[in-house]
Each structure stands twice: as C-alpha cells, then as structure tokens.
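The complex is shown incomplete by one protein chain, all other protein chains being positioned as in the whole.
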Amino acid sequence: MQDVLIRTLEKVELRQPILVEGLPGVGNVGKLAADYLRDQLGAKPLATFYSKFFPPQVYVSEAGIVRLVSNDLAYWKAPAGTPHDLLVLGGDYQGISPEGQYEITERVLDYCAQLGVKQVFTLAGFAQGRVVEEPKVLGAATAPALVESMKKFGVVFSRNDPGGGLIGASGLFLGLGRLFGMEGVCLMGETSGYFVDPHSAGAVLRVLSKALKVELDLTALEEKAKEIDKIAQRIHDPEQRSGEPGAAGPNAPREDLGYIG
Amino acid sequence: MQDVLIRTLEKVELRQPILVEGLPGVGNVGKLAADYLRDQLGAKPLATFYSKFFPPQVYVSEAGIVRLVSNDLAYWKAPAGTPHDLLVLGGDYQGISPEGQYEITERVLDYCAQLGVKQVFTLAGFAQGRVVEEPKVLGAATAPALVESMKKFGVVFSRNDPGGGLIGASGLFLGLGRLFGMEGVCLMGETSGYFVDPHSAGAVLRVLSKALKVELDLTALEEKAKEIDKIAQRIHDPEQRSGEPGAAGPNAPREDLGYIG
Amino acid sequence: MQDVLIRTLEKVELRQPILVEGLPGVGNVGKLAADYLRDQLGAKPLATFYSKFFPPQVYVSEAGIVRLVSNDLAYWKAPAGTPHDLLVLGGDYQGISPEGQYEITERVLDYCAQLGVKQVFTLAGFAQGRVVEEPKVLGAATAPALVESMKKFGVVFSRNDPGGGLIGASGLFLGLGRLFGMEGVCLMGETSGYFVDPHSAGAVLRVLSKALKVELDLTALEEKAKEIDKIAQRIHDPEQRSGEPGAAGPNAPREDLGYIG
Partner (left out) sequence: MQDVLIRTLEKVELRQPILVEGLPGVGNVGKLAADYLRDQLGAKPLATFYSKFFPPQVYVSEAGIVRLVSNDLAYWKAPAGTPHDLLVLGGDYQGISPEGQYEITERVLDYCAQLGVKQVFTLAGFAQGRVVEEPKVLGAATAPALVESMKKFGVVFSRNDPGGGLIGASGLFLGLGRLFGMEGVCLMGETSGYFVDPHSAGAVLRVLSKALKVELDLTALEEKAKEIDKIAQRIHDPEQRSGEPGAAGPNAPREDLGYIG
C-alpha cells in the first residue's frame, strides 16, 4: 500500500495559489480557522489524502454513513483584483508518528507544488497555560522579508516564543516547504491550551484576511467563541451554575468544549 | 520480506461473492460470529495471509504442531437460488500497529476485489460497559440505501453510537473498501466488553443471516452462550458458587471466559 | 539501507545441512546451547547478519575493539558417516520489534534455503516460574512424524505447554520456515526464568546430540551450571554466604548470573 493515497476530485487551474494549512492541534485553533475559512469562502473540495500514518478509523455520520479519516484540500478561485487563488488544507488528524508527519506533509507539499503553490500559511495555537483574554498572534517565517510584512498586520515575533521551536504540521509545512522552494509563515494564536478556542482562531483569521487581502465575515466564529466562554464560565463558577435553572448538565457543556469538535 | 505474504490453496470462481469479516476485538463478537458462520456453512479454506504486522508468534496444537499466526479466507458456494457466494475472513489477530492495520486490510481487499467482491459485511462488538441482556445490533454503512435496507432487518442506526467512529478492522474494511469501489455494512453486537460474548455474536448472525438470505442454525452458539452465562453468574454470585459442589475452580471458568478463546 | 546486511566470509558447499538456531531469550537457554554447540564442534564463521532492527549498538572488547551487534552463522562439516552438515545461528539480539523479527528471520531462512537447508532445530528456554531441578525438554514441531521421532529422544509434547504458543525467533523460524518448505523442531529446556541456565541448555543439547547423531562433550557446560548453582544458593541462603570466607561480593556473582553473559 502506498504511504499516502490521493484521490483528486476535480482538475483545476489555479492562479498563483497560496496554501493555507490548519490541522488539529493546540486548542484546535488551526483547524477551526482553516475550516471556517473554507466554509466562509465556499471553497470546493479538490483532493482527499488517506494514509496508513493516520489512525485505522472511520467516522460515522448521524445518518450512519462511514468516512475514512483523511486530510482534505479545498480550492477557492479569487475574484478579479485579488491576486491569489487559495488552497485550504484541513483534516481529522495529523500523522500519528514522526515518520508519518514527514511522509504526509511531503506528499501534500508535492501535490501543491504541482498546482503552482509558492507560498504557505500555516495556522496553529500557541499554548500559554493560562486564560488569554486578548490573544495575540505570534509568528514565524521562512524569510526576513516575510517577518517584516507580517509585523505590519500585527503579528508578534517574540525573541523567546516559541522557545523550543514548532513541533508538528504547522512547523513542518514551512520547514519541508523550503525544500520545495516555498516561502511560508506560521500564524499562532495565543490560547490557554485547555479548551478549543474559536476566539483565538478569530484572531488568526483577522491577520490572515489582511495578509491575503481576502474579506472574511467572522461573526459566526465569534458567536461560537461567546458560547464557549459562557460554558467555560459556568464550569469555573459554581455559584452561577447552580443559580441558573435548566443549565446543561456537566456532560453537555464539556462535550461542546471537546478538543476535536 | 513482503508486508503481507499470501498463500492461495485453491483456484476458485465465485458468483458475485460477498466478503464477511470477523476478527478478534471487543467481546470477540466479530471473530466468534465469523468462525461460527464458516463452520456452519462448511466454508472451505481459500487463502492464508501472513504478515510482519502480526506478532512474531506460532500457536502449538495439542498434538504439538506449530502454526504461524495469520488471517484466513474461506469460501462458500451458495446453492442455486441464493444470489451470492460468500468469502469469510477470520484470524488470530488484527494488525498490531496502525500502519499494519492499513497494510493488511488493503491487501485482503485487493485480493477480494480480484475475486469479484463488491460488498462487505464487517462483524464486531460494541462495548457498553454494562451487562446487556438483549443485545441490539448497531450499524454503520457506506451508503444511505444500505442503511435503509439494514433497518428492515432490525439494525439500529443510532445518532450517538458509535460516537468516536470505529477503530480497527471493522471500520477500515469499509473505509478502505470504498476506495476499491465496494459497498459495506458494519454490524456491531452490543456487549459488556468484559467477556467473550457468543450471545452478542448470535444477535449479529441473526441479522446477517437475513441480509445474506442464508439460513443458519444458531443452536450450538446459544449453547455456548448459556455456558458462559452460567460461569459469569458463578463468578459474580459467591453464594451460588459455594453452594454448588464440584464447581470448576477459579481458573477453569476464567479460561472459558478468556478473550481469545 | 537494506533491512538486513549480510556479509559472507567464505563460500561453502554443504551436505544436506541442518540449521540450529539459538538466540538470546528465556534463561538464555537457546543462546547458551547454540554457542556451546558451535564451540564444541569448532564450527567456522560463515556469515554475519547486521540489521537496522537490532539496537544501534556496538560491543567493546576488553582490548577496546568495537563490534557491531549482529547475528552470526557458523558451519560445521560432518565427518563421513554423519549424514548432515550443520549451520549454527547465534547472536547478540533478536530483532527488537515484531516487524524486525519477521524481517531478520526471513532473510536468514532465505540465506539458509540457498545453502540447501531443509530442516531446522530451534533451541529455547521455557519459563516455569519456579526452580527446576531436572529440566525436561518440551517440544513443538512442524509435522506429526517429527513429533513421534522426537518423543523417542525423550522430548515431551505437552497438551498444555506452551499454551499461548511460542513468541520470538524460536517459533518464527519454524512458522516462516514452513513457507520455505523446511521442516522443524523447537526444543525448549525447562528453566526458572530468573537466571541464565546452562543446566537447561545441557538438557537441550543432550536431546539435540541424539537427534543430530553428533557426539558432544557437555562437561564444560555442566561445570558452568554447577558454578551458577553455587552462586544462586549463596544468594538465597544468607547463612552459607556469611559462613564462607572470601566469598565473591554481591556484584561479582550477580554478574555471572547476568542474562546476557
């Protein structure tokens, strides 16, 4: 069996496409942001990546239909005036072994290189271990010029964070991407690390929207963030919880807070 | 060494064959059901799959003869009037790593595709974490039409179960099977998850028998189920145990309850 | 890098050679027996097997010279009248992953098949979890005729042992060997499982010597067994230990008892 199986759903020609990656990880920030971007833009499914480096698992829909876990690439054709078409990579998992991470990332990059991708944005969360009211967006990039241009959009390049480097897909798409001649930026939304964090995902998307010159309506994401804030508050504030009749039981809100929503 | 070594024992032509898979897993329900099906039908050995993704282990028969662990495919030629011949896959183990699960499943599916298989039934247990008196059979499928037809046989498609999807061979045969153009259904017998459960296997086989239009005599399986019920009762009911002279010692019944019988 | 690197030291023609395998394992019985057999016969080095499935390790001799861990094949040309030349496989490790066990065993068997091997003896220990005064030799084989012929040499084929089958090289050489058309026997010396056990290795070799019609002087092995018995007794019998002036310190005897001597 091949390490990665690719199913292409459509043949497309893209104009200077940029790849945006967001897979499950810290606070699920990257995945939330990439999925939201895809949905808001109405990006269309382009290719599915299956791999023996994912868990041997299918998801079952509410209607009882199975779907093998995968990573998925969608494309968006930019309107006239917007310079770059987009490719958005999301999915159920990152590769579950170090070797698998490399194999899958390399295959996706190779696929994207053939579509003409020369620039990559990777989206991720940065765990601060404490509640973050106003999440900053931290950055890392493949070239000094990119660092400078990102600073203009409010991205923070900190001398100390991330101290140990980036582990996982968000770093690897940049590191391996360089070997494909791609430039790239990682945008990391600050987050507690304890909950899924649409608020942080919104902060990341605000920067990305400016960098890509693509308008995004973040209302729905902020609504979701407010809901989770309320749930989190109820969990941490027993008085409010008991005083609120009909509050969802302990299972329900926790489910909403679940890491892989 | 090849990832999977296949030894074909016989060359056969099959009529619209359907694959039934049942390997060790929760409550050993799938394996019990597949082995019983094979024995009841008198299905004949067709092929043996060895793999470096199984444990490096041989079993020794009571006569002292070794046998390398494997998965095994048997075939059954249906009588005139029954539309589908059957292939039954059983075995000692599922692949012991995620990668191995994919490799072995892909090779078995490829082998079955060459025999003309277009439909798959996978048999499994669904752990409820509590004693289940009347096990329901839960389902998942590759297409809405299959969901509907299975409901007619009493299969339950629950909105919430299995919540996290299916992990292991029973899900993977459906998920990867789709890439081979195969349709499929997973039948999951409810079970406690603590013991091997022939009772649950019987529930699964009753559904399968209707779906395949194959008559099965389940008497021997239900006998086995009753024996295990008695043993389980003795273990959980000390009074009855002490009051019963000549009861088997603690080792004997537990052995009968052993996961891999 | 190839999974297994083979260095052949000499080109030989062998007469109906039989492979004897003894690698580290329970009580180190198999390795002790195979190494002793090789030394007693004066078998000559034939081939070295290196593999990425062994630990990334070199041993350093007392003279300071490094040697990469390996498995090693030696050959012995039988005198006229003895029907079979011998190949003896020993080594530092078994493969350290299930996959590695398969890969290495398959390559060694393939190598031996090319030398004309049609029969294999694997030597191992069988852990009883208690001190064994007079170790029996348990057996398992690939064919009923072999079981019968081994019984004549005192080998015990027990209905219950080994219950869960054989895990590791000793079983795998038989199980995979069948796929190479080789017949084989596993000889398992009973042992406590707590110490290296030359006494058990001696029991195994006494059977092997009859089966191969090769005379072996086991004096040196029995000497070693007696030494270890004395050390074990001192450890378990504090009075005798304190009453014996000049007894080796606690480190020295334990070292002699070390698993990988």
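Letters are used for the chains, namely A, B and C, taken in the order the chains are written, and counting of residues starts over at 1 for each.
Simple rule for what comes next: a contact is a pair of C-beta atoms (placed from the backbone, for glycine too) under 8 Å apart; a residue touches a chain by one contact, two chains touch by 3 or more.
Please read all numbers here as calculations on a predicted model, not as lab measurements.
Taking every chain of the complex into account, the omitted one touches A, C.
Between the chain not shown and the residues C:Gly42, C:Gly64 or C:Gly181, the one that touches is C:Gly64. The hidden chain makes contact, of the residues A:Gln40, A:Gln57, A:Asn71 or A:Thr105, with A:Thr105.
Checked against the full complex, the candidates A:Leu9, A:Ile167 or A:Ala220 give a single residue touching the omitted chain, namely A:Ile167.
Seen from chain A, the chain kept out of the figure touches residues 3, 95, 98-99, 101-103, 105-107, 139-144, 147, 157, 159, 162, 165-169, 171-172, 174-176, 178-179, 184, 186.
Take chain C: the residues that touch the chain left off the picture are 1, 5, 7, 50-60, 62-69, 96, 100.
Basically, only the chains that are shown with their structure count from here on.
Between chain B and chain C, two chains of identical sequence, the interface residue sets overlap only in part, with shared numbers making up under half of the total. Each chain gets a centre from its C-alpha atoms; the one nearest the centre of all protein C-alpha atoms is B. Rotation angle for the C-alpha superposition of chain A on chain B: 90 degrees, rounded in steps of 5.
Our note on geometry: chain A versus chain C, Cα centroid distance of 54 Å, whole angstroms.
Residue positions of chain B touching 2 or more other chains: there are none.
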